[in-house]
Structures are given as C-alpha cells and as structure tokens.
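A single protein chain has been omitted from the complex, and every remaining protein chain is retained in its original position.
Labels A and B are assigned to the chains in the order they are written; within every chain, residues are numbered from 1.
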Amino acid sequence: MQGEYIIKQISIFSENKPGRLAAIAEALEKSNVNIYAFSIAEANSFGVVRALVDKPDDARSVLEKLGFAVQFTDVIAVRMKDQPGGLHEVAQILGDAGINIEYAYAYSGREAAVLILRVSQAGEAISKIQAAGGSLLRESDLG
Amino acid sequence: MHSWDPRIEEMPKAELEKVQYRLLKTLVYRLYSFSDFYHARMKEAKVHPDDIKTLADIRLLPFMYKSDLRDNYPDKLFCAPQNDLVRYHVSSGTTGKPTVVGYTQKDLDLWTTSLARALTSCGIGKGDVIQVSYGYGLFTGGLGLHYGAERIGATVLPTSVGNTERQIELMQDLKATAIACTPSYLIHIGEAAERMGVSIQKDTQLRSAIIGAEPWSETMRTRIYETMGVRAYDIYGTSEISGPMFSECSEQKGIHIWGDIAIPEIIDPETGEPLPPGEHGELVMTVLQKEALPMIRYRIGDLTQILDEPCPCGRTHPRIQRISGRVDDMLIIRGINVFPSAVEHAILSIPELSGHFMIEVDRKGSLDDMLVRVEMAPEALSDKINDLINIKRKVEHTLKNALNVAVQVDLSEPGSLPRFEGKAKRVIDRRVF
Partner (left out) sequence: MFWNKEMETLRGKDLEELQLKRLKWTISQAEKVPFFKNKLRAEGLSADSIHTPDDVRKLPFTYKTDLREGYPFGFFAVPRRDIVRIHTTSGTTGKPTVVGYTRNDLAAWADLIARNLTMVGLTPEDTFQNAVNYGLFTGGLGFHYGAELMGMMVIPSATGNTKRQIEMINDFGVTSIHCTPGYALHITEVVEQMGTSLPTLRIGVFGAEAWSETMRQELESRLSINAYDSYGMSEMFGPGVAFECPEQNGLHIWEDCFLSEIIDPKTGETLGPGEKGELVITSLSKEAMPLLRYRTGDITMILEDDCPCGRGRRIARIMGRSDDMLVIRGINVFPSQIEHVLLGIPEVGDQYMVYVDRKNHLDEMTIDVEMNRQAFSGELDGLVGLQTMISRKLHDALSLRTTVRLVEPGSLPRFEGKAKRVVDRRGDL
C-alpha cells in the first residue's frame, strides 16, 4: 500500500510582509494545532508557507475562515539516519531512479531525522525507497 | 500581374546589363575618387577603375566585409556629407559596437522604390491594408516595409511586433489583406488565432504575407497556405544594403534582385572565386546607387544560388534562390541577427558570472527560443532566492540590450558548463526549418 505513505501537507498563500507568519501561527495555536515541520518558499512579493501538522483538516478550515488561500499538497516523509551520509542515501536512490525533487525540508523527529519531499512521481519514489530498504512515515508516524 | 515600373522591370536582359555596367563604372569611379576606404582597397588589390571594361570585370574588385563596418564605426565609410544624411539605422554587430547604416534622401527613395516594385510584384497595391508587424525603430524591417507600402498607396497599419492577440483583433477588425512579418511570427499568429477561436482563412481578409528576416522553407509555405489560406512571399535584404529590398513575385520562384539597384554574385566562400549560375555558394552584393554607405562586393554571409532561366512573370532581373544557410556562426532569432561573439562580449561584462556560457536555440511552438546558460561566479552566490532572481534579471537585461532580442537565461552552478580546448562549440541549435 503506497497510498498510506502519502502525507497531506498544508500549503498557505501568504504575502511576503511582516506579521503574516505570526497570523498563521496564532490561528493554529488557538485551534490547538501542532506544527511538526514547516518551511517558507519565497517568490518576490509573496510566498507559500508549507507545513506538516497533526490536524490538517482543522488547520485548513481555521485558516480559510481567516481568509487565507489554503491547499493540501501530497508529499512523502523519509526517515534519515541522523549522521553523516543520511541525506546522501535517500537522495541517491531518487537520483538513480531519475526522480526529481521539487523541494524538500527536514526536521529532527523523536527517533530519527525526517526528510519531507515533494517529488515528481510520488508512487515511484515510494517503491524505490522501499526497495532500497528505506523507511517511510505514515501520517500517524509524524511528530 | 502588372509591374510598378514596367520599363525597368521588363527591360530586355542585354539592355539591363548595359545599364548595370554604366552604373557599376560610375560607382567605381566615384568611390575610387571620393572614398579613402575604397581607394585604399582598390590600390591594395591593384585594380583601377579603368580596368573595369565589362560587367564581368566586377570580379576584379576587392571584397568588403562586416568587419570593415566595425573597424570604421560609426561613420568613417560614409561617402555623403553629414548634411545630406537623413536617417541612421543600427543593427547588431559582432561585438560591443553595432553596425551603423546612414541614408541620404536618395537612398531612402531607392529603398522605397525597390520595395514598391517588390510589393507590386506580389500583387499588393492600393486598396490593400498592410499590417506591418516587423519591429519599427532602428531595425530596418518596420520602417522599410512601411515606406514601401505607403508608396504603393496601400493603407498601412503599423502594428510593429508583439501583442499578438491585439494584432489578430486589429487584423480582423481593420480588415488587413496583407501582412509583413517574420515567417515564424506568421505561424505564431495563426496558432494564437486558432486558440482565440478565430480562423485566419474564414474570419479575416488576409490573403498575402511578405515574410523574411529569417530562414524558412517550402514546407512552411505549404503549411501557411493550407492552414491560413495565405500566399506567402519571401523577402530578402539586410540593413547593410539598406534593409529588406527584394522579394519573390507572384510566381514564387526565387527572389528578384532589381538589376539597376544591385548586382548579386555567388562565390566560393573559401576561395572567393565566382561560381556560375546554379551553383551554391556565398552571396556577394554590390549596391549600385547607394550614396551614404556604398557597398562593393559586400560579403553578406548568406548561402544561396543564382537562378538563370527567365521568370515566367516577365521580369528580366536576376533571381536568387531562398537563403539556405550562413557561412559563419551568426544565428537568426525571431528575425534578429545574433552573433555568438556579441553574447560573449555581454557576458564578460557581468562580474557576477564566471564567463563560461552555452547557447541553446529551440523552436517553442512556432517561435525561436534562445536560452543562454551562464555560470555564477562563486563569490556571487547567495542564499536568498531573490538575489539569484535579480542576477538572472540583470543578465537577461544586459543580453537584451546587447542583442535587441529577449533571451531566456538559466543560472548554472559554478564549474558545471562544458570547458573547451581549442575551438569552443557553445551553440546548440535544435531548430528545424
């Protein structure tokens, strides 16, 4: 079952100006949503805030109520060895399979470092990583 | 099909050659006497005007090269007093400085006359609405066709380049019957019209197109006719000889070079030896009546052949076949001549770059797309995407200013582009014409 390894990332359109991230964070705090990982991608006047959270649907609805444009995006999360060479291992598998990483960010989880990837072909990436003995996270494994 | 000036256009060949000989002789005498450049060149080639005894003796005269224009920038080759100059046009050069062409009133008149003949020979005249979609300004395409179309009494719609949807709207609303543009832009217009739900064939009055400034083929002609119902005519010229000047006639069998205006020759590009009609080689042009910037045996760099047999249209002037290629590495991007050396010159002026580059040319849809891959200098790297975007913009801006054509720029990592030993092959041209 590859589908269980597809994780819902929440993507929020935000203008590139002071106070916008605070507004997003405040909203999530008030509705008791925990953020596992997040990153910001910037274009010139705006950006996209990407986050993995414990209650994506709640997060989406509270942000939309505040007027934000919000979408879910499919990503995968891979356990990395928290030591030199950890990232290399994962990146090599995808590189060899000709799968492009559109963007990635990472966080240090309780048991291992976690790499979050947006790739061109998610299904194929999952099977290649599994075939190479890599370990993927389900949504319930996050945190 | 009637001629603009039947007396000259349909003059018996022998008589035309007499006219050419007389004009050539006058030109050679004039330049030997009044042009330091040509005087020195003829001395060097040990040829005196008196040595020109027949039209064929033109081959005794020395060649003129694009580099001569660069070396004499901006106006040292001009043979008319500054006061008599009424126009400058400027085109891209091989390095930093552009090529400058000056015109007297007579030069403009002859250029316009040449185009009046050409447009008439394609069946265009008063009552036609001509959309001029070549670039105006320093580029000779726009103003050249504009004056030619005005001379024959057509309605001129000076749309210039760009804004394709608006061009199609105007073509439709203002009932344009003819268009002058590059072949790829015409096809682009056809495709854009289709997307807008407009059929050029059914929803517009367009029936002819005068297209040039870049290579195209019989396949494209057929495609244009079948998809748009438009008869396409090839037009030829470069700014050095004034601009676009010569075109196919309604027979669409080769480009008439008005013999009283210019003498075309074909030579072997390696040896410089003249080649007979029917043989393929480099086109060399002598422009007979040009005042401000005369041209004797100018090496344009285009490859073609002379067609000898008479044209069924009745015009007696020599014809050349459509241009098949270049002798040098010059690229034509959306009708604009681009020398890779000019790209290099521009890139070396930007400190954020390493100086290594690659040029990749493709057709995107129907339009040329030139991508220049450049390498960042290691010290210019930044962790902010916006800084990188700004460097990219700066490179795009510098290249656009240097080349007069917009190009795509890709920033590559330091050290990632190929290094060459010996002759660099920095251009990958994937277009098929």
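Note that in this section a contact is a pair of C-beta atoms (placed from the backbone, for glycine too) under 8 Å apart; a residue touches a chain by one contact, two chains touch by 3 or more.
These figures come from a predicted structure and were not determined experimentally.
Participant: Among B:41, B:89, B:117 or B:426, exactly one should touch the missing chain; which is it?
Facilitator: B:89
Participant: Out of B:47, B:156, B:307 or B:367, point to the residue that touches the absent chain in the complete complex.
Facilitator: If we include the chain that is not displayed, B:156 is the one touching it.
Participant: Touching the absent chain in the whole complex: find that residue among B:49, B:74 or B:414.
Facilitator: Checking each option in B:49, B:74 or B:414, the one touching the absent chain turns out to be B:74.
Participant: Using the document's contact rule, name the residues of chain A that touch the chain not shown here.
Facilitator: 9, 11, 13-15, 20, 41, 43, 45-48, 64, 67-73
Participant: Considering the whole complex rather than only what is displayed, give the residues of chain B touching the chain that is not shown.
Facilitator: Counting over the whole complex, chain B touches the hidden chain at residues 73-75, 82-83, 85-90, 98, 100, 105, 126-127, 129, 136-138, 142-143, 146, 150, 153-160, 163-166, 169-170, 173-174, 400-401, 404.
Convention: only the chains that are shown with their structure count from here on.
Participant: If you average the CA atoms of chain A and of chain B, how far apart do the two points sit, in angstrom?
Facilitator: 54
Participant: Taking the touch rule as given, give the residues of chain A at its contact with chain B in the complex, in rising order.
Facilitator: Those in contact with chain B are residues 41-44.
Participant: What part of chain B is in contact with chain A in the complex they form?
Facilitator: Touch list, chain B to chain A: 385-386, 389.
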